[in-house]
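So that we are looking at the same thing, I have put the structure below in structure tokens.
All protein chains but one are shown in place.
So, subunit A:
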């Protein structure tokens, strides 16, 4: 400890905040958004888009912004200058801004005024402000000087949950107060004859059976709207509220939300409400729902604003996302369902199947074997052909491509397939492929060069037909190329197919849920392998000829790679190849990202679709580069965007069991289905892209439970990132190369998120979300950090392995790779690959039959993880997990994360284990030793010598032959009662004497001690078996009231400096090394419920960075 270190006084400053958006306001062509104490200013650009213009920092100190009030300027132009009152909690501040011509300048800001009570509403009364305060009083305040002019309480003193001020002068000022008792109290502060004399309410209005959270008054129509805990919105006819004694009449009681309603706003023609269900509803004043905006995640929408001239609604969520929606009035223009009126005397028969060839031609077959064409332009039916052989059973499938390639295929119950050119149906080609029923048909298209038709016959045989056309376009040729054989199963047929670029393989899905890879030209493969290899390849590929189905005695080719039952028993529904990946969807409600490497299919990620969609039917890449998911949700067909979490189209079609078809082009999307003997067609202009705009992407929908920094990427100047900071506001470190920290967060929202945090811009970019967990994710551990090209490769990039764990005793292991990508806002792209997973209950279930009954407890939560890297080459790391059932469990990760096994466990703590932390002890002439420390809800710490454990039970490293129970970990080598209750943070640092250990607890205390590892004398050790080192506590200190709440973040930065973070929202520095830790300074931060903290040094110029995760994310930095 050099002397100078003792005198550093780090001062942490906030660099970045991601919090719920709690205030929104449209001012002219600007949008103001309140996030914590900061205001984000968006401005309308030339293209008609809102763009972020400026972040005005720290307007409200440690308060959070709940609202803005712009001072009305009867003659002024709010587009060039505005006076804005910003308020939240008990704080109020006025800022004067100039924002004309795309340039933002803050002209003046008042002091931050602290009220004695909560501010529920604020209103400009000429130059002063009226404030509605927490216990039903109104204050007249001079916001420039910062002094109270008058205060008037109501005789009905109680706490409020909302308030609404009406009127432009003190004389006419009216307050509508929402009391905790669910009543509305209307009263007039100016009725107070002398200051401070309470005024009695003029009117009391009851109706809601829950607390009122928001109110909105529309003067022009004399309407008041209220939003409540009782999940309803009420509309009241109130007339001019400024006139005492008027009648209040409830004219609308709107139930549409499925949870509490946080916000309501009356517009001239609409009523907008939003709430805890994350839905924003647009109502008519009569109480009909005109539009529903869904897309926010988590705990709800907290703020709404509207721009009536532009017909915009803007919503801000708990997920810290901001979205802009378009009001369209009644219904969606250009979209709707229409019946195509098939039934007619001239068209006998009943419709059996329907398909779409592109988005303007529809085909349908009847039970008379007739094929009809409906042209959506001409709007009429035309019979193309009739073939009685297709009468009783007929499959119908149009070829893919924007115009359906002008082809469709039919198949019948006798093994017959007919390929029909739509324009010249007389040139149709018939083939008999099988002796039995054709179970399924699918197409595969490679560019515009190669078109295949796959038909499944009996016995799992799939015939692959090549289709080509004569240059005249009048004739087509159909040739059988080869036959494939599917793996055995009861319903043995394929369901979908696609070429894998560049085209050597076909990816198919089958009814059994398996994804299979077939060579697209197996004969070529065989020919290539002439000579010795032919047999081997044939052996590997050919599954021999099957007896039943095959007409031609050709070989049937088995898959070269298979992912059996990937989508479960209900089957795979689609395969799509895009951007180097294969995407499959299934009736298990999920879609997979896969890739093919070395001729083998490998799952990358499993993704869930939206809630309730347990039949995912397809996946499309749309024009704007994003992906949409098609599926069925009970009776509805839904097009859902995973990016915006929005249901783009909903068609009430009755479910997916009847024949249906979907097509999508940039101009329009179409969905056709059979209903009541007719074809119903839903079309929407604009296809699957929506004009709705995400002004800011959302982060997690619920609390962040863990934050881990992975590493830093240095991007050269060629990757320059645009900055919202103005030149006079240059951030530290921005002169140097662009450093971007990669941080991983996990959350109760069941996702893990990879974030990029550039040091230059003070912004955050979510690179990827991993959604494999079924329950909340509580802990992360990272290991094996490297670069994509290996240590010699100078190109920027980062790779790492990650383990995540959480509720339902579930653990996943995946790898991430971050590489430069100039096309994204962060200039980075992140690829994720899922490697393995583990669930305790599954493990136990498997063990049950073989051994004695083990108590299955799927409710166990993993609370914390630690990676213990072993020094034996080739042996993957150990992962220690703190478990809520009282166990510390050790898992072994092998095969670079592809195998995850439970190795050992101990129930030493007998209480919920909250934390685990691993560290290594290295000393000259001694073996490197691995220690694990665990801590539980009773405040005790236990230390485990893993090196010894693994030595003695070295057999444990071999997977137990008859996988039985995990090994027992034995007794800890040291235990220590550090706190009176739960330990919420734990960290260690090696020092000269041994290790400095620090823990922080629920009781607000810190415990710091020096742990010595005393190795036995070397000579002694030479003799027999290696002696076990002893742990000894040298110096021990306790700081009882270090924080006023749980200490959830703790990091020993050096032997003389430690930083702690707590739910009391203080980040505190402590000096160590001179006896008791001593307080140095602390900073109040904005994120509530901080659950985890990570700190890391960035660069000498930039100093340290620290990320705090809780109900939001905040990043601090300090110079060393």
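One rule holds for everything that comes next: a contact is a pair of C-beta atoms (placed from the backbone, for glycine too) under 8 Å apart; a residue touches a chain by one contact, two chains touch by 3 or more; residues count from 1.
Here, contacts and distances are computed from a predicted model.
Novice: Can you pick, from "proteasome endopeptidase complex", "General transcription and DNA repair factor IIH subunit TFB4", "Putative tRNA (cytidine(32)/guanosine(34)-2'-O)-methyltransferase" or "Translin-associated protein X", the UniProt protein name of the chain not displayed?
Specialist: From the choices "proteasome endopeptidase complex", "General transcription and DNA repair factor IIH subunit TFB4", "Putative tRNA (cytidine(32)/guanosine(34)-2'-O)-methyltransferase" or "Translin-associated protein X", the unshown chain carries the UniProt name "Putative tRNA (cytidine(32)/guanosine(34)-2'-O)-methyltransferase".
Novice: From the list A:358, A:522, A:586 or A:738, which touches the chain that is not on show?
Specialist: The missing chain is touched by A:358.
Novice: Which listed residue, A:999, A:1082 or A:1117, touches the chain dropped from view?
Specialist: Result: among the candidates, A:1082 touches the missing chain.
Novice: Out of A:982, A:1000 or A:1029, which touches the unshown chain?
Specialist: Looking across A:982, A:1000 or A:1029, the contact with the absent chain belongs to A:982.
Novice: Touching the hidden chain in the complete assembly: which of A:29, A:79 or A:117 does that?
Specialist: Of these options, the touching residue for the absent chain is A:117.
Novice: Out of A:123, A:299 or A:1051, point to the residue that touches the absent chain in the complete complex.
Specialist: Within the whole complex, the residue contacting the unshown chain is A:299.
Novice: I'm checking contacts with the chain that's been left out. Which of A:912, A:1013 or A:1053 qualifies?
Specialist: Residue touching the chain left out of view: A:912.
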